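With one protein chain withheld, the remaining protein chains of the complex are depicted in position.
Should a chain be cited, it is by its letter among A, B and C, assigned in written order, with residues numbered from 1 in that chain.
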Amino acid sequence: MCPTIVNNVETLCDVKHIVALGGAEYAKLGTPNNTGTRIVSLSGHVKRPGYYEIETGKVTIGQLINDPAFGGGLREPEPGRPPRKLKAVIPGGSSAKVFKAGEKFKLKRKGPDGQMVEQEMDMLDLPYDFDSLIAAGSMSGSSAIIVMDDSVDIVEALANIAEFYAHESCGQCTPCREGSLWMSKALHRLTHGEGRASDADYLVKIADNIPGGRTICAFGEACSWPVQSFVAKFKDEFIAKGKADEERRAQGKIDPDTTPSQQHESATAH
Amino acid sequence: MIVNRKPLTLAERLYLPAIVGGFRVTIRHALRSLFGGKTVTMEYPEQKWAVPPDYRGAPYLVKDQDGHTKCVSCQLCEFVCPPKAIKIIPPGPAGELADRPNAEKMPHEFEINFLRCIYCGLCQEVCPEEAIFLLKDYSLTGLSREEMVYGKEKLLALGGVHGGIQKWKHKLEEAKEQENFPVKV
Amino acid sequence: MNWNFIIFSVIKIAIVVGVVQGMVAYAVLAERKISAWIQDRVGPNRAAPPFVKAIPGLGPVLIRLGLFQPLADGLKFMLKEDFTPAGVRKVYFWLAPAIAVIPSMLVIAVIPFGSQIGHQQMVISDLNVGILYTFGIVSLGVYGIVLAGYAANSKYPFLGGIRSSAQMISYEISMGMSVIPVLLIVGNLNLSQIIGWQSQHGWLALYSPVSFIIFLVASFAETNRLPFDLPEAETELVGGYHTEYSSMKFALFFLAEYSNMIASAAMMVTLFFGGWTLPFWGLDHPAGNLGMGIAHILVFLVKMLLFVVLFIWVRWMFPRFRYDQLMDLGWRKFVPLALVNILVTAIVLWAKS
Partner (left out) sequence: MSNTATTETKPAAPAIEKIKVKVDGRELEVPKLMPDWQGKLVPTTMIQACELAKTDVPHYCYHPKLPVAGNCRMCLVEFGTPALGPDRKPVINPDGTPKIAKSPRPAIACATPISPGMEIYTQTPGVKQMREGVLEFLLINHPLDCPICDQAGECKLQEYSVDYGQSASRFVEPKVHKPKAVDLGPRIVLDDERCILCTRCIRFTKDIAGDDALGIVNRGSYNTLTAYPGKVFDNNYTLNTVDICPVGALTSKDFRFQMRVWFLKETKSICTSCATGCNIIVGSREEKVYRYTPRENDAVNACWMCDHGRLNYKWIGRADRLAEVRRQTSEGRSEKTTWTVALNEIAEKLKKAPHGSVAIVASARQTNEEFWLLKKLADKFGALTDSIGYFGEGDKLLLNVDRTPNRTGARLIGICQANVGIKMMVIADSIKVGKVKTLIVFGEDVTKSSLDAELLGKLDTLIVSDILPNETTKRAHYLLPGCAHVEKRGTFTNIKGRVQKFMKAVEAPGDARPEWEFLHDLVYNVTGQDGFLTIEGLFNEMAKDVPAFNGLTWAGLGDTGVTVPT
């Protein structure tokens, strides 16, 4: 058996620059502590999805989405519809915690005078580097940015993500093995008309039992973060969907409190 | 605390008023039952007692809606039975399979000794399969001791069909549905 | 010896014993039925030979009245296993039921149960010392019970026997003394003469009510009936003196109890309620024809049955006395009362004369 090294494409791309520029010169790229380049995989509802190599921290998320050099703005609406609005951005691969459009963060940053200052900034103004995204509660992760506009059903989106993680869990340790499929099943139910208003809390409670060092590897965290952040930031959508399902079921079903004889009476009264 | 009794009055000491009172009460009852027909006696074989809904009669085995044996021979009733009236012989590795899908197991023999049974209802309470019920029967008779030991067939015949959740059937249906779930094996 | 006398005596004995036995059987039924009615129950209403049900109309009524129950009871007593427990004193154990029954039957010999039919006095033996004979025989009854209690060689019967002997001896005294005023008033010991006196002067219960009450209560005690049934007291002594008896021997004790009851009733009728007489319809003179003779017997029977019903009624009304209360009542209440009663009667009679 020969030893095999499996390398990420991004790593090899970095190697190319380091070889070309030299290590010290390469380290000067980007911002302090967040040096070098990153390859951003921009996907979702932008005009120009694709791979863009950027200097770490020199570009904001807003620029990545809207700058003609990168995403070029949200995609065109269907004819006769109002222009699209941004709804959410997943900044670092599907496991990273989601940003809601219009979210504001208070970040401590080094000001121009070298002092640490607290600065409130919009989600779109976050520079795309490691530290800022972590400070904003997410991560740059695999630097795969997923942009979602207002056409997206956020519950469906989460169901899709959860399905992916349920499928990918290796099953070695208990919380991730059972939790990932449980969340996926709950979301499948919620997206197939069998939801409950309480499912939002239900999902978070399941997700809370997986991460935090309870699993062998980081996959446990990866599958629970999206659920935690989606439900936290779009809770009203989850509840609304569940409630709608509940109401629809209540109309279609016989009220368990009414006895058959009463039903008969009400039927004849009409 | 010491309660001092009231001293008896003369009338009480003479007993006579009490005796007269006794005569009155008894004659009233005697006349009422003799001519008024107001008796508390239930003349049993002709008149039958309306058994209250929570009555604990004889424990019988019941079948589910599809006529399958509900008991899975878990022997919890045998364990809990205070007078040790229940005896279950499990099927063993080579025994017959359960007569319903997915449940794997049913008793090879299930005996309740009604000479020992105290109708406490613990077997019904403990049964995880809702397979044993205390039904309304209260007049069990037999001519020999052997006759009073009811076997599985007899208990099932007496218990009849009793609905409720069909746990194992439900599981089987669930297993079939699994094929349609997006995350597959 | 007069053959006539012997033949008629035998006939009378046979009839009287037969009637008393029958009455015992139906007294038991009465006991059960009356108790049932008092307790809002139905009482025996099942037992019957198969053909009875087929009788149209009457059959079901007879069955409901339980008229065949005594037959069934009797049959059952005969068919039951006659059990002799280990460790009993066998001779006495076998003897005791007989000794209990015989005196109860003998008492009836001197009681005039009617005036006369033809030339026959309706009494088996018209003794001049009738009352003394009665008391003599009645006091024998206790031996059966004491012997039963002793012979069984068991705790409960023994206690029952002891209680019985003390109780019967105690109440015999007051019973005997309660009759003395009657004798003072009538001046004769012959029971027929006492009835005769009553037919002329009215019932003795009116002359000496205290005597009657003492006699009544004492006869409850003498017959071991509630509220004085301490010798058999089921709740404390299981069955008292007859705990160990079964089958026909047990039935004999039963027989004794009920014939004692009937005898007591007969005595009370004779002593205090004019025997076979009634103060109207000309029933207060010895019968001149067969019809009147039978009417006198019926009058006597009806009076007696009323007392039997009273016995039964009282049994299902009162709770049992405590033993010390029983003794207290006998010795400290009735004996002085009877003495005073004698004295007062004597004084009244002396004053009148």
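Side notes on the structure shown:
Everything that follows uses one rule, which is that a residue touches a chain if its C-beta (ideal position, glycine included) is under 8 Å from a C-beta of that chain, and two chains touch if they have at least 3 such contacts.
Just so you know, these numbers come straight off a predicted model, no measurement behind them.
In the whole complex the chain that is left out makes contact with A, B. The chain that is not drawn here is touched, among residues A:43, A:63, A:151 or A:174, by A:174.
Mapped onto chain A, the interface with the missing chain covers residues 166-175, 177-182, 185-186, 189, 202, 205, 208-209, 212-216.
On the side of chain B, the interface with the absent chain consists of residues 72-76, 78-79, 90-93, 95, 102-105, 128-129, 171, 174-175, 177-178, 181, 183-185, using the contact rule stated above.
Basically, only the chains that are shown with their structure count from here on.
Centre-to-centre spacing of chain B and chain C amounts to 51 Å, using the average Cα coordinate of each chain.
Distance between chain centres (mean CA atoms), chain A to chain C: 107 Å. Note on chain placement: the centre of chain A and the centre of chain B lie 59 Å apart, centres being C-alpha means.
Contacts with at least two other chains are made by no residue of chain A.
Chain contacts: chain C has no residue touching two or more partner chains.
Of all the residues in chain C, the ones that touch chain B in their complex are 34, 36-42, 45, 313, 316-318. Within the complex formed with chain B, the chain A residues making contact are 163, 166-167, 181, 184-185, 188.
Within the complex, the chain B residues that touch chain C are 19, 22-23, 25-27, 29-34, 38-41, 43.
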